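Missing here: one protein chain of the complex. Every other protein chain is in place.
And then chain A:
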Amino acid sequence: MQLVCPAGNLPALQAAIDAGADAVYAGFRDQTNARAFPGLNFSDAELRAGIAYAHQRGRQVYLALNTYPDSARLQQWYTAVDKAAEFGCDAIIAAEMAVLDYATRRHPSLKRHLSVQGSATTAPALRYAHERFGISRAVLPRVLSIQQVERLCEGSPVPIEVFAFGSLCIMVEGRCQLSSYVTGASPNRHGVCSPASFVRWEEHDDGRRSVRLNQVLMDKFEPAEPAGYPTVCKGRFDVGGEIFHALEEPTSLNTLELLPRLAQAGVAALKIEGRQRGVAYVASVTRTWREALDRHAAAPAAWKLQPQWQSSLSRHAEGHQTTLGPYHRSWH
């Protein structure tokens, strides 16, 4: 299985490659990708440098072009596709039909991966993307159980990539408008979720804090309570008089214990989430997964989950908690 790691900028790209990523994924510094955060992503020159760095070491660079352009902005995405081909990216990761179709017709030899944002959860959906756009890989949404992933690997016309570790979107990717409902800025259209410019922290006299997203209260915290980033899905709300994380706790996905099953199922690649995270995160998480994957490749039957792997990954998890998420039925 290939290890695909996040590269939010050039230092993170180099760190991921140095720590053993088989491929990294990156985006341009604009709304053509789903991590259009301030201070993140690549200029043309940086992307060229990153590709050179990876290729010199026999690794790959994928370009995320996984947002949904409206008619007036299509040309910007087409230009990004052209640049991906010109710079020598190994694949683009895209979800939107016009973008995929343009790449298919204009740059047929540039590989196309269906992004997680494409919300393809079944064999017929994957057949559509394969027949229409000749995709050579599909990234599955983080909603399927391990049994469903196994079944889909059997019926898919293309190799499958799954999310292995990182922040957990609990909604079907590409199908969540919670951020735009509150702020107007959306993952699909603008490549952002609950952007920082809409976040307002309030310190109270008693040491408690509140956090608002475009004036809407997402949560309140006791003085010593750890406080996570206020996406709508990880806030605490009042349902029937009870205050709790009504949608999800701040926690990260960690599928390390499923590694042998994912390999057995024929999963082609494991994706680490976190282009918005720093070099330390990328280096450490990549190193842990590299070691686990190498051990498995060397002796699949003897593979055992190492506690130090899990403790290392937990340190980098949201709220220092991890979950198997949708892979495990009990999460649902």
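Please note the rule applied: contacts are C-beta pairs under 8 Å (C-beta built on N, C-alpha and C of every residue); 3 or more make two chains touch, one makes a residue touch a chain; residues count from 1.
Heads up, the rule we're going with is that contacts and distances are computed from a predicted model.
A chain of this complex does not appear here, and its UniProt-recorded name among "Beta-ketoacyl synthase-like N-terminal domain-containing protein", "ABC transporter permease subunit", "Ubiquinone biosynthesis protein UbiV" or "NADH-quinone oxidoreductase subunit 12" is "Ubiquinone biosynthesis protein UbiV".
The chain that is not drawn here is touched, among residues A:83, A:189, A:261 or A:295, by A:189.
Contact with the omitted chain, checked across A:43, A:79, A:177 or A:197, is made by A:177. Within the set A:243, A:280 or A:305, the residue that contacts the chain not displayed is A:243. Screening A:49, A:199 or A:217 against the full complex identifies A:217 as the residue touching the chain left out. Summarising the interface, chain A meets the missing chain with residues 68-72, 74, 95-98, 101-102, 118-125, 127-129, 132, 143-145, 148, 151, 170-172, 174-178, 180-184, 186, 188-189, 214, 216-220, 233, 236-240, 242-243, 246-248, 326, 329-332.
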